[in-house]
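One protein chain is absent from this view; the other protein chains keep their places.
Coming up: subunit A.
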Amino acid sequence: MDPAPLDGNSLAGPLAGLFATDVTLVTGRCAHCGDVSVLAACVVYRHPMGAVARCRACTAVLLVVVEHPAGTRVGMPGLAWWQGPAGSTRTGAVGD
């Protein structure tokens, strides 16, 4: 049996080096079906090469995260947009 998927909470660590705010609270819209949800709620499959985040509604691939020693690479093949949590338009420190 294939391992059961995780969810977007598990992407907090892999994405922590890229963004100043906690990314799991970011809201995204699936470019395929239009579902809007926080990243924490997407379905995540961990592979040896990296993590693949899929839409909770239609399973389209939203995001691919690969942690390289040279730096973390994020592909976003399936996100129409990404919106920060409230307060993320301020400059400087964000949230708490």
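Just so it is clear, contacts are C-beta pairs under 8 Å (C-beta built on N, C-alpha and C of every residue); 3 or more make two chains touch, one makes a residue touch a chain; residues count from 1.
We take it that contacts and distances are computed from a predicted model.
The listed choices are "FAD-binding PCMH-type domain-containing protein", "Ferredoxin reductase", "Xylose transport system permease protein XylH" or "Cytochrome P450"; the UniProt protein name belonging to the chain that is not shown reads "Ferredoxin reductase". Listed here are the subunit A residues that touch the chain not shown: 1-10, 12-13, 16-18, 21-22, 24-25, 38, 40-41, 85, 95.
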